[in-house]
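Apart from one protein chain that is not included, each protein chain of the complex appears where it belongs.
Right after this comes subunit A.
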Amino acid sequence: MISTPDLSHLRTADYDQVYEPAEDTFILLDALEEDAEGLKAIKPSVCLEIGSGSGCVTSFIGNILGPSVLYLCTDINPYACKCTRWTGIQNKVDINVVNGSLATPFGFRLVRQIDIIVFNPPYVPTSEEEAFGAQISRDIGGAWAGGSDGMQVTNILLNQIEALLSPSGRFYLVALKQNNVPNIIQTMQEAYRLKGEVVLQRRAGREHLFIIRFVRNLS
């Protein structure tokens, strides 16, 4: 059992400004824990979490993989960046946080060099205006507002994954049934020859959540 990161330094008031870990976070942690041996086997040296929020997920990966990995996080919400930093310190995981969108700050330097990419995106279907506004205001609304099909933000990243992933790299994505999981998998296969597989799914209240893992198709 890998222990869930200590978040006792974050208070209710913090969660007014940053996404509080919820069922989507926990199913992601469970999928990563189930894959722990596989993740160690690829001998990762760089791990990037996009939209790290509280910092819970990268701290958890840090507990699995230890200090020989460079942990990078981005979030558009500056307060999330602070929380990620604090959570890293609290859990003794050395996290390097950048206030930025998706993987853009690293896109030039880390071409096909990232071994683990993780994204629990804003996946809730909303109006396009709401999603667009949330991306601009960079506040807590950006934690869920996903535009039509909930895929407005995720789709941008999906088009960049192939260029970022190392040869043995893995990409973990949280998705909702309404995001159309079969369609995401098929598109990634056809456009980028990345093989996607649902490694875990769960119903939590009204949400039917999926964890999709993508790897390069080496056939």
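In this section, contacts are C-beta pairs under 8 Å (C-beta built on N, C-alpha and C of every residue); 3 or more make two chains touch, one makes a residue touch a chain; residues count from 1.
Keep in mind that, in the parts below, contacts and distances are computed from a predicted model.
Visitor: UniProt names the one chain left off this complex as which of "Methyltransferase-like protein 5", "Trm112p-domain-containing protein", "Ras-related protein Rab-5A" or "DNA-directed RNA polymerase III subunit RPC6"?
Guide: Per the UniProt record, the undisplayed chain of the complex is "Trm112p-domain-containing protein".
Visitor: Quick one: say which of A:Leu39, A:Ile76 or A:Val118 touches the chain that got left out.
Guide: A:Ile76
Visitor: One chain is left out of this view; which of A:Gln90, A:Gln113, A:Gln178 or A:Gln201 touches it in the full complex?
Guide: Selected residue, touching the omitted chain: A:Gln113.
Visitor: Touch as defined at the start, partner being the missing chain; which of A:Asp16, A:Glu34 or A:Asp94 qualifies?
Guide: Checking the options A:Asp16, A:Glu34 or A:Asp94, the one contacting the hidden chain is A:Asp94.
Visitor: Under the stated touch rule, tell me which residues of subunit A contact the chain that is not displayed.
Guide: 43, 45-46, 67-70, 72, 74, 76, 78, 81-82, 85, 94, 96-101, 104-110, 113, 136, 138
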